[in-house]
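Heads up, one of the protein chains got dropped from this complex, but the rest are sitting where they should.
Each chain gets a letter, A, B and C, in the order it is written, and its residues are counted from 1.
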């Protein structure tokens, strides 16, 4: 083995202090293999060393939460002995380097996190951020990422039912690809990762190990420089066909009584899965690396432990169940190998070709990994916006907004995703939330992902709050009871106090909203160092959420229907700071973001949901980016139904385009009943239009635009 | 009506098809694993959509060589009803039960959306409950749905009334807008669109339910 | 020993991938490209055997699996040790 010098330590992304700490834990210098294992376990990606103390402040509990953060995915109770299991994960750096494979393996990885817990994946989501549409790389990146997400999810046969896509120059050199998966399990068949039972066999299943992505986990924790291209060979290739077989094989084995613990091999593959399983279970582990199924010749222990080959799982079986398990995996033409056993030493011991090649205390790799309270400075608040000049034509401004990259229809993306396979999609992409039925029941899950990075940039605290509130609102808008969230916290370099300040503030805002809305965090992931040459991405705490429809026949959709009255529920718009109107029409990114009044959010949302579940409302849309008029235009286009809004005689820019929060639009056959209910509940409302039918959007005696023009 | 659904490694519309068949036939179809070498006595053998063998090499190519495929061909040769949807259609062309081939979509992209189809023939038990020239809506979800055959084959398909469905708006570049075809005897139907996906208004439409109900009606 | 197989589309078969390649090359400013066709190139590691037996075996593989005779032609080459 090579002698370890300062250069090698640095290459492994470890500081001198961290190296000294390794020497302290071992009581000697590590060998290369041990150094490699420490380097991935202590990387930002695996250890959460910069974020851990802040993540701990997030609310994670509710009566319906079965498993919060700490396992492969979060688990919530959805009644009748069933559970929804979900998580979101980032694959940002790999997707920038090789967009198709990076995105595809991101989808594969998050699905494994979900089915490793015993759930059949039933829906995927994706939250994407790209650079400016006219940046030379953007087109290629978008095409590759979208094809990769579709290529993987379509093949495995899990519908992709929603997501979000933003464009901003601050993502030019650091795109964000955040994938979410939701699975369904029986509560008495949930599998966890804590290993138990001294002497129990440790089993490797799935694909063989190659030299894929060695040091990917370390790469994901290092800031990009212009020579990022040179890091290319670490990209992994996904095999969705094998993933599909792996799902079926794992679920088949899970139906028997053979598994003690199971964990997917994600980032840092065999290392992180074996270390996490053993350390969570408080046991030791011995692996004989000579038995690891390898795809390439002469693979060395260092490569096996650090490989990120995809479609692999590690499990601990009950004694004597090996033959049963092997039979199942061989039927599905997957590799199966007993590669070690649990011990009572608290050490991770690796042998190779009859010799011991590593011996490390597990605590030092996992629980006692470094934790940093990095210096952070509070973001300086922006000044509120002075008055904004009105547009020459309100409808021309609307048209500008409707064709702006963030608002323009993403149909061209989601038509490349199979969003109907499994036959339970009753809310397709394009609505406020994707909806999938719980197969064979009257229930359904609503799923959404939301974050507004321009708000987070303007005020990370309010932006964090807003991301959670908007998820809650989107679930509410379809009639679902919001249950819990998962997140992907994408930020720049945490070693810069200003970035760390954004991170801390965003988490504080998220936590406040989770708390006020009874909407805990059950899983998530942190992606730091999203910056290139000192230019960080917009702070992007992407949030994904799941809600329950107990009776899926009582749900709402945004498409307006001819003959409906339209009612604004919530206050008229007043706030143009950090709005899309300001950015896309005026050309400025300025001002404070709208504040979320969480009490109001809850009051208005609970009212809407009650109306939907009482079968009083079937047409609802929440108001978000672009404000009231954009929301109305979406409803009009989705329903091919015009609207005459001229009676309200508004000519105030903020009325039409303000992005004030906690607001919805309802379409109903007779507004009177709704208005009576609103008055009783002390909810603000405004009747916007009556009995609409034309194929025009009309906002005043002189301003009219055909839906065809609007859609073009 | 007794039905069997063949399941290959990588099939992923097998459950959806089984649900639609059960809905229409009132009994669960028999699910046959690709390695089986015998089929029970059934009226309909159905090949579901998905990505058998990952669609590697050519979509449907490896499934077409599975042990069970011998039995599927025997069933079809005996005049038994045989339905291939999407990947199933690709398998039927690969194993020679239907002519032509399904190439990569014209725009090279996977396409998932509802499409309007014209019923071009009713000369088959699969189609006799439909109205010739009528319109039905089923979704497509495929990457390789671009139907190709040489001009003679296409002419013959048309002359023999064997074009089952045509796209109202061609989504994938298929020759002569072909979305589904029949064999000579009319007992084998291959189609790219997925009727099993639209079997309830909740799902966005029920033309698919009518398709399967019509098929059952023939046997009633 | 090794065998290589080229699978190409028959003349007259429409080639969406080839068409897209030619179009994209044009968009990238490569003006001289009149047309492009995309086929497959498969490399096989096979058991050592006389070259003509190997060739016959690989041709059989092409007929049975590697090529679709409706749309594709193939050529086989055997590369001895």
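The rule we apply is simple: a contact is a pair of C-beta atoms (placed from the backbone, for glycine too) under 8 Å apart; a residue touches a chain by one contact, two chains touch by 3 or more.
These figures come from a predicted structure and were not determined experimentally.
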- Note on the structure: Out of A:15, A:333, A:393 or A:535, only one touches the absent chain, namely A:333
- Residue touching the undisplayed chain, where the options are A:60, A:236 or A:394: A:236
- Message: Give me the chain C residues in contact with the hidden chain, please.
- Response: 6-8, 18, 21-22, 24-25, 28, 30-47, 49, 57, 60-61, 64-66
- Query: So which bits of chain B touch the chain we can't see?
  - Reply: 53-54, 56-57, 62, 65
- With the missing chain put back, which residues of chain A would touch it? List them for me. 97-98, 101, 207, 210-212, 232-233, 235-237, 239, 241-242, 295-296, 309-310, 333
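Just so it is clear, only the chains that are shown with their structure count from here on.
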- Task: Specify the contact topology among the chains shown, as one of line, ring, star, complete or other.
- Result: line
- Quick one: chain A and chain B, Cα centre-to-centre, how many Å? 36
- Note on the structure: chain B and chain C have mean C-alpha positions lying a whole-number Å distance apart equal to 29
- Cα centroid separation between chain A and chain C, in whole Å? 41
- Item | Multi-chain contact sites of chain B, meaning residues that touch two or more partners | none
- At which residue positions does chain A touch at least two other chains? none
